[in-house]
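Data first, discussion second: the structure below is written as structure tokens.
Left out: one protein chain. Kept in place: all the others.
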Amino acid sequence: MTTKAYNLPESLDEALGMLAQYGSNLLVMAGGTLAMPLITKGVSQPERVMGLRRAGLSYVRETGGSVAIGAATPLTQVVNYKGLPLLPQAAHNIGGWAIRNMGTVGGNLFAPPPAGDLVVALLALDASVKLANARRQRVVPLAGFFSGFMANVLEPDELVVEVQVPRPQGDTALLKLGRLHTDTPTVVGVATRIVWEGRKVKEARVALNGVGPYPMRARKAEAMLVGTALDEAAIAAAAAAAAGECEPFSDPIASEWYRRKMTGVIVSRALAQVAA
Amino acid sequence: MASKIVTFVLNGRETEVMVKPLTTMQVVLRDKLGYNATKVGCKEGACGTCTILVDGEPMLSCLLPAEDVEGRQVTTLEGLTPVDGLHPLQQAFFDNYATQCGYCTPGMIMVAKALLDHNPSPTREEIVDALSGNLCRCTGYEPIIRAVEVVAEGQDSRRPAMAERRRDKEIVR
Amino acid sequence: MAKMRGVGMSSVNYPTGMNLGGDPTQALLHMTTTGSFVITLASSDLGQGLKTVLAQIGAEALGVPFENVIIDTGDTDTGPHCMGTFASRTTHRAGNAIIMAAAEAKKTMLEVAADELEASPDDLETDGKGNIRVKGSPDRSINLVPMALAAHFKYGKTIGGRGIYFKPNTGVDPETGKMDPDSTEAHACVVAEVEVDTETGVVEVLSIKSAYEIGRQVNPALVEGQIRGGSVMGMGHALYESTNPYYPSPDHAPGGFFEYILPGPADIPEMEMVVLEYPSGNGPYGVKGFGEMTANAPIPAIVNAINNALGTEIAEHPVTPEKILRALEAKASRN
Partner (left out) sequence: MSEQNLDVVGQSVKRRDGIGHVTGKTVFVDDLRFPDMLYLKMVRSPYHHARIKGIDFSAAEKVPGFVRAFTYKDVPKNIYTILCLIGVGPDEEPVLAEQEVLYKGEQIAAIVAETEEAAMEAVAKTRVDFEELPAVFDVEEALKPGAPILKPWGTNYFVYEGHDCRRIRYGDIEAGFAQADYIVEGRYQPGPVEHAPLETTACIAKPEADGRITVYTNTQALYFTMDNTALILQVPFNKLHFVGGTVGGAFGGKVDVIVEPIATLAAMRTGRPVKYQFTREEEFHVSSTRTAWRIYFRDGVSKDGHIVARQVTSYADSGAYNRHTPYAVTKHAANISGPYTIPNVHVDVHCVYTNRQPSSAMRGFGVTSASFSTELQMDKIARTIGMDPWEIRLINAYRNGDIRPYQKVVEDATLVEAIKGAAKLVGHELPKWAQAMNSWDRGAATPVTVEG
């Protein structure tokens, strides 16, 4: 079955109207980097597709306390936006240049693991996601957005409109272990942010990618870090906790065994980078 | 099914095509318009050989629905080639043996063109980074990187091509 | 975290041509009245530069400018039989066939020129610039085009030639394995230096330095291209590539470039190379086939370098980071 219609709404309202009309019968596509190969191969055969390139969702807006990034903002724009830590590097970790010109911030929320190189950084920055349908908007924490492998809290008539990132406090680090230097799938990605109170850790974020059904926070590791001086022992304990709580898988890139082991190593290195 | 007319500027010329929904630019360029320089390597955005420029930005034509380029400037390798002779990048690829089978070449040159338009004097690292989404199975990349370096401003274009740079060529009969 | 460095080497041979022979290739050559020499073949250029090097061999054999030689290949209605482009055979096989065809064409060419210049064919030579001249009397010469026109319109002669390279098919003695599996042998010695992160198992190939002995370089730039490309392919095999990453298990077979890991431009090591030429007895101008072997020698050199760095006994490829960690664990449990 070939796709009967491809619509490119010119505004968010128009997009939400279409979504209201067609609901789950409408495939939403931003950059096309995930959906187009599946459509070309016939794996996905959507009757209707809505593209977001013209819906006015490509922006980076600085507000008082946070930065709002439109869902259809190309990753290249994130690479070039220096107002937030972690994100330029995280966006650059995705694909090659052309892919980053096409792939979007919102799209990365729907990328199957071990993709999700941007999301892991957003998690460490406590980002939220603005969802909207034709009637209302809601904002959910990114950490609560995912509900399982390729599953999330989005309702059939809802659209991811933007990602909101609060101006972050603390020190951050992002490390990606891939098999190559660039344009490489992730073995494990770690983003971390440490907020200090004096010399002690007041708040810790340890986010993992590539070692679970979706990018996730290592909450046990985070909890263990609070109150420590982020010394070697604390880092080792948190790294071990993260390795324990991740839910890795095997794929052509790496085995579950290796991913779990590397979760400990890379978390440890990321935290050591912050400590230094 | 609702075919649409899409209008865009292809290599400087106003172009109009009738497409079915989600027809990729790869199909439009090759099968509808006969612009064969844009190659097909994977149809999933993983090899880079189908790279074209849309408003000067590299994009993968296998992932790009034609409807998305409505009103925009599209450049393919055909658009780079002057009537008489070669674009400096083409010349540099030719002179530096940066092609073997030639199948990745169009994508490599298009990315290099965009890079030099954005940044006329890139470092080697910036060149490598720009080319990172493009695979080549024949050359081992060095001649391609070298070809871009030759054209980049601020590089010593008199540095000889790779064959003459051989460190130590010893001929014993 | 420890980063360990190691150096490894390999020294290899590679046989030219199909095992056991029986893989002939023909060439047809004719000169047109435009001054072109058309060499007609049915060989495939895979990107290695066959169309270029065979034109060079043809030009050399005829003693005419490279530009005057046209390679017309890839059509079974016009091109005579070629076994195919594989087994590092085609420059050797087709090159020899072209030399044979060129000799026949050149003989007629010199006869016609001799008549035109009122000289003996034995006293003539080609100058490589498009003329045939009397040895020692450079002013007595004739350009190729008037010579070709004279051959056609005045003497009714065709300038052409046929060539074949044929190594008869010989069998294998099933009891002892006695056989003749090569036409000549090319050689290489490759030295790789690596750095291994012992915590992640990630290997960085710092350099690949190669010495190749390939008989004769027809085109040094294309030779260098093979060595560079083959080295990166070999590195890919050594560290990343497998259609069954958990071999012999068929699970998790990669289905595309997103999953099958190929080195990119950011992953290439520093490279240096030296090319030696000891002409072979039976190759065209001493050529040996070497296209394939450039991907062979780097693989063991890299794996030997890894074992050298770590004191491990890794004996398979690809050497994934996981295999390195498991080898380090095995080593630790031995000690």
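We just call them A, B and C in the order they show up, numbering each chain from 1.
By definition in this document, contacts are C-beta pairs under 8 Å (C-beta built on N, C-alpha and C of every residue); 3 or more make two chains touch, one makes a residue touch a chain.
None of the values given here were measured: they were computed from a predicted structure.
Enquirer: What are the shown chains in contact with the chain that isn't displayed?
Expert: Missing chain, whole complex, touching shown chains: A, B, C.
Enquirer: Using the document's definition of touch, tell me which of B:12, B:56, B:71 or B:102 contacts the absent chain.
Expert: Answering carefully, the residue with contact to the hidden chain is B:102.
Enquirer: Among C:4, C:46, C:103 or C:164, which one touches the chain that has been omitted from the display?
Expert: Selected residue, touching the omitted chain: C:46.
Enquirer: Consider the whole complex, including the chain that is not shown, and state which of B:47, B:116 or B:151 touches that chain.
Expert: Of the candidates B:47, B:116 or B:151, B:47 is in touch with the missing chain.
Enquirer: Of the residues listed, C:161, C:201, C:215 or C:321, which one is in contact with the missing chain?
Expert: C:215
Enquirer: Counting contacts across the full complex, list the positions on chain C that touch the omitted chain.
Expert: 8-15, 19-20, 22, 42-47, 49, 51-52, 55-57, 59-60, 63, 66, 71, 73-77, 79, 81-87, 128, 169, 172, 174-182, 184-185, 187-191, 209-213, 215-222, 230, 233, 237, 241-244, 247-250, 253-257, 260, 262, 272-274, 276, 278-281, 285-286, 288, 291-293, 295-297, 299-301, 303-304, 307-308, 313, 315-318
Enquirer: Write the list of chain B residues that the hidden chain touches.
Expert: Residues touching the hidden chain, for chain B, are 30-31, 34, 36-44, 46-47, 49, 76-78, 81, 86, 90-91, 93-95, 97, 99-106, 109, 135-138, 163-164, 167-168, 170, 172-173.
Enquirer: Going by the touch rule given at the top, which residues of chain A touch the chain that is not shown?
Expert: The list for chain A reads 1-2, 41-42.
Please note the rule applied: only the chains that are shown with their structure count from here on.
Enquirer: Could you say which chain's mean Cα position falls nearest to the mean Cα position of the entire protein shown?
Expert: Per-chain C-alpha centroids compared to the overall one single out B.
Enquirer: Report which interface contains more C-beta contacts, comparing A-B against A-C.
Expert: A-B
Enquirer: Can you list the chain C residues in contact with two or more other chains?
Expert: 258, 263-264, 266
Enquirer: When you check chain B against every other chain, which residues touch at least two of them?
Expert: Correct list: 44, 128-129, 131-132, 134.
Enquirer: Which of the residues in chain B come into contact with chain C in the complex?
Expert: These residues of chain B touch chain C: 42, 44, 46-47, 97, 99-103, 128-129, 131-132, 134-145, 161-163, 166-173.
Enquirer: Which residues of chain C touch chain B once you look at their complex with the stated criterion?
Expert: Touch residues, chain C against chain B: 46-49, 220-222, 224-225, 228-233, 256-258, 262-266, 268, 271-279.
Enquirer: Spell out the residues on chain A that touch chain B in their complex, using ranges where they run on.
Expert: 2-6, 8, 31-33, 36-37, 39-41, 49, 51, 53, 76, 95-99, 101-102, 182-183
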